[in-house]
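Missing here is one protein chain; the remaining ones are kept as they sit in the complex.
The chains carry the letters A, B and C, assigned in the order they are written, with residues numbered from 1 in each.
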Amino acid sequence: MSIATLQDLLADFADRRDWGRFHTPKNLAMALAGEAGELAAEFQWLDPEQSARVMDDPAKAEAVRLEMADVLSYLLRLADVLDVDLEAAVREKTAVNEARFPAGR
Amino acid sequence: MSIATLQDLLADFADRRDWGRFHTPKNLAMALAGEAGELAAEFQWLDPEQSARVMDDPAKAEAVRLEMADVLSYLLRLADVLDVDLEAAVREKTAVNEARFPAGR
Amino acid sequence: MSIATLQDLLADFADRRDWGRFHTPKNLAMALAGEAGELAAEFQWLDPEQSARVMDDPAKAEAVRLEMADVLSYLLRLADVLDVDLEAAVREKTAVNEARFPAGR
Partner (left out) sequence: MSIATLQDLLADFADRRDWGRFHTPKNLAMALAGEAGELAAEFQWLDPEQSARVMDDPAKAEAVRLEMADVLSYLLRLADVLDVDLEAAVREKTAVNEARFPAGR
């Protein structure tokens, strides 16, 4: 599924609830920061090895998956209201990073 | 482009730089929170109306786009190392939200 | 009460629970970001006027107070383990800001 399709699905979900007035760019950026903080909290006391095995515990795995879904959902809503092409933005940033961090051989 | 394709592109980018040892789930979740914080900072002093016009200023628009690209990139890397299907996770969370917030008519 | 006294109180609280091994600077910075995200989430859908009246609702007020306490607690723990004098740091940063943003008259 393309990013655009997922974005449309979420835009439709918000529209049917009349959430447009809440979904200002500022509010969405704030909601995204909140969800990213909650996702980080899932990992805060884990050492690197424990963090690599975080999905072994089904309850924890589900919590992580749903926090990740929340982060992506707000990011896609923000892209929608700002008319940002996320795929193009990632490609552009990757090109910048190609120059900053040349791959070794 | 599908989410999976973008994810593979970023995984390849990291592999060619031998960044796997840095890209533990914990580190990626932390980097994601950092980028989400930077994205939020772009909006912190704006009132709702100003935030809706944030893309009118080309320099600000580019900053916002690249911060959004960073957020998505770390989220996709995290999905990759945790083997999370982000599209399925968003669909699952949307189903949960359908029940919690029934659409009016 | 001084910042130092509060810091000692929290250090003692952590010591008596043998939490020193969890309270690495990295973990504390991550926990701080998580709590800051949760605090932000209390305000995410409020417009500026609603945010100014957030303490009128006792339940919301208590949630905000406790999130603020969590943010301060992790910041004070981080200052303790890094041996940072927070008061001196704020004074130094304020001096920098005096120069960057001269007060009008």
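Here is the rule we go by: a contact is a pair of C-beta atoms (placed from the backbone, for glycine too) under 8 Å apart; a residue touches a chain by one contact, two chains touch by 3 or more.
Not measured: the values here are computed from a predicted model.
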Touch partners, limited to displayed chains, of the chain removed from view: A, B, C
On chain B, residues whose C-beta touches the chain left out of the figure: 22, 27, 30-31, 33-38, 40-41, 43-45
Residues from chain A at the interface with the omitted partner, ascending: 26, 29-30, 33-34, 36-37, 40, 47-48
On chain C, residues whose C-beta touches the chain left out of the figure: 1-3, 6, 9-10, 13, 16-18, 24-27, 29-30, 32-33, 35-37, 39-40, 42-43, 46-48, 51-52, 54-55, 64-66, 68-73, 75-76, 78-79, 81-84, 86-87, 89-90, 92-94, 96-98, 101, 103-104
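The rule we apply is simple: only the chains that are shown with their structure count from here on.
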Between chain A and chain B, centroid-to-centroid distance (C-alpha), Å: 3
Separation of chain A from chain C, taking each centre as the mean of its C-alpha atoms, in whole Å: 25
Multi-partner residues of chain A (at least 2 other chains): 27, 30, 33, 35-37, 40, 43
